[in-house]
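One protein chain omitted, others in place.
For reference, chains read A and B in written order, and residue numbers begin at 1 within each chain.
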Amino acid sequence: MKKRKNFSDYVFDIVNTSLLIFISIVMLYPFWHELCLSLSSAAESTRGGIFIIPRQFTLEAYKLVIRSSFIWTSFYNSIYCAFLTTVIGVLFTSMLAYPLSKKELMGNRSISFVVVFCMIFNGGMIPTYLVVNNLGLVNSLWALILMAIVTPYNTIIMKNFFTSLPTEIEEAAFIDGAGPLRIFFTIVLPLSKAVLATIGLWLAVASWNNFMMPLIYLNDRELYTLPLYIRQVIDGQLLARTTGEGAQSAVESVIGATIIITIIPIICVYPYLQKYFVKGVMLGSVKG
Amino acid sequence: MEAVKQKNPSPKGTVMIQSESKWKKFAKNFPVHKYYYLLMIPGLLTLLLFRYAPMGGIIIAFKDFKIAEGIFGSPWAGLHWFKMLFSNSQFTRVLYNTIYISLSKLVFGFPMPIILAIMINEVKNVPLKRSIQSIVYLPHFISWVVIGGILFSMLSPTVGILSIFGFSKNPLLEPSNFRTLIVLSDIWKEAGWGTVVYLAAITGISEELYEAATIDGANRFQKIWYITLPSIASTIAVLLILRTGTLLTAGFDQLYVLQSPATMDVGDVLDTFVYRYGLAQGRFSFATAAGLFQSVVGLILVSISNMFARRMGQDGIL
Partner (left out) sequence: MKGLFKKILVLTLILSVLLSVAACGGATNNLSKTNNGNQEDSSNAANSKNDSSDVDSTSTEKVTFHIYKNGGFPDYPADGGEGKQDVLNALAAYGLPNVDYKVTAIGGDEYYDKLNILAVSGSLPDYMNIDMVTMTNFSDQGLIIPLEDHLENMPAAKDRMRQVDLDAWTYNGHLYAFPVAYLEGAINGPNTTGLIVRADWLEKLDIDIPETIDEFYEMLKAFKEQDPDGNGQDDTFGYIGRDTTLFEDVFGAFGIQPTFWMETEEGLRLGSTLPATKEALAVLQQWYAEGLIDPDIFTNDQSLQDQKLANSKGGVYEGSGFSASVSNPEYAALLNVVPTAKLKGIPAFKGPKGESGRQEAPPGYGNSHAISANCQDVDLLVKFLNWCADDGENGGMYLCSVGVEGKHFELSEDGTKINQFVPYNEIYAYGLGNPIRFQQVVDRRWMEDSAVECFEAFDGMYRENKFWGTTPSMLDYPDTCEELFREYLAKIVMGSLPVDAWDDYVKDFYAMGGDKIEQEVNEAYQALNK
């Protein structure tokens, strides 16, 4: 179908797009700033100020960060955790959220309350540690994975999404003799790619950035995740400064480099998830 | 039995009839519904193990928790920590700041991702649309410590961009500007990331609705107002309800980084206060008591806002 375009449409598009481009520049700046810092010489990054381009280009900061072989171990551990957390998490969360979206299910509201309650109340760091310790999960990556897979927040968001799905297709399938499991796995899940991608993104990012949990639950350096390693690098720089022991590199560049190294994998994976929640095709979005 | 109940329609009887029919319905649906219950097992088990099992630890708030003696071995302290919290001379100031900042973030910060998501959705050029969305989420990945550093240096009257405009004082040092900047910097960092869930909700809107509206001569604002917004209203409602539960948390990392002695009057919030008085002193009981206070208020607020949402025709979260 051909769209009618009138003058106000054009104005709207121009204003909207230029506004968004302005917002994008403002929001890109912190990332750009860190990118420039990471590629600038120690002296220039210490001098600071506003960065348009890197000053006295050098890769020293990156060399420093990847100097230790531990970065690859920690990269592997982080990817392992993020991948399993995302896959198991999306599956378990959707399995919990889908039945909650069925209003006729008995106990629905009580179970919803159970979910919401533990979002607001929590036992705190020490009791949680004791439970995990009793489960024998301390010093295992599975502690991080299992604790992260189902969060009440994600469950509620997903439940809300399932509620808003059109029920006609499910009803039709039910009349055709399909059971709830089959409807869920073969009809509902494929229809919900947008919310699955959203929750998957949240889970992956939360796992990727998690610092406190690995610190508390992991003891062996072989199990360290990326944020733990990164923190060691930064703490090492700060310590070197207070003790005066070998501060040949600027803390600022190193922090910049760690940020870029952490974000790059996310930037690489993002488009694959993004295509599910940023609508690409304007016409003919198929329902069912 | 039936006859007696009909003669004496006491409230108790009514409940019995209702629950009886409820159980009947349950039994009738069970062959199908049992699969639903089956589906929920893994998720509920996880919550049970990692969320509910540690909850016994909340009694730390009523104990004088000693690490060596454990949670159950530590002596009882009654309401000591709550008294200490509520009777502290700074408590009123801290509570006021927390609510002030949190409410400002709710009023000004909460709508931002919605507006941004709608704006992004209105971009026709798909590569441009995806690029913009990919840029605005980036600040989310940079920690507050780093963002704070950038902000301080940008706002500095000596080395930042504000020096060009002739500012003589860092606005982050002026109590009158401080909270505004807290809200603005929060939007700057998190609004882009917040668009993800709304964009996902927007994908569920049928394209036919827009086409029909175009034929009816609706302009872009009308389409946004009458189609897009109502379609994502339930998502907005749910996020809003969830948000009210965290009214007493104003963002520890952000305020810890951005507050300074000159702005403690307006910038000291419950989380930073509890950190100084509790965790930094190794007083887990105090921190737990304060956390419990936040949770109780949070639960009340969530229940109230959920009730409102249901009154207004939304599903809510419960």
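Just so we're on the same page, a contact is a pair of C-beta atoms (placed from the backbone, for glycine too) under 8 Å apart; a residue touches a chain by one contact, two chains touch by 3 or more.
Note that the coordinates shown come from a computational prediction; the quantities given were computed from them, not determined experimentally.
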item	value
Which residue of A:31, A:62 or A:129 touches the chain not shown here	A:129
Full-complex contact with the absent chain, from B:125, B:180, B:222 or B:260	B:260
Touching residues (missing chain, whole complex) on chain A	41-44, 46-49, 67-68, 70, 88, 91-92, 95, 125-126, 129-130, 133-139, 142, 146, 181-182, 184-186, 212, 215-216, 219-222, 229, 231-252
Footprint left on chain B by the chain that the document does not show	38-39, 41-42, 45-46, 49, 66-70, 84, 89-90, 148-149, 152-153, 156-159, 168-170, 172-173, 175, 260-262, 264-265, 276-277, 279-284
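Quick note on the criterion: only the chains that are shown with their structure count from here on.
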item	value
Mean-CA-position distance for chain B and chain A (Å)	17
Chain A - residues contacting chain B, complex	1, 3-4, 8-9, 12-13, 16-17, 19-21, 23-24, 26-31, 33-34, 48-50, 92-93, 95-100, 102, 104-106, 109, 111-124, 126-128, 130-132, 135, 146-147, 149-150, 152-153, 155-157, 159-161, 163-165, 179-181, 184, 194-195, 197-198, 201-202, 205, 209, 255, 259, 262-263, 266-267, 270-271, 274-285, 287
List of chain B residues in touch with chain A within their complex	22, 25-26, 29, 32-33, 35-40, 42-44, 46-47, 49-58, 60, 71, 116, 119-124, 126, 128-142, 146-147, 150, 153-154, 159-161, 188-189, 191-192, 196-197, 199-204, 206-207, 211, 214, 219-221, 234-235, 238-239, 242, 245, 284, 287-288, 291-292, 295, 298-299, 302, 315, 317-318
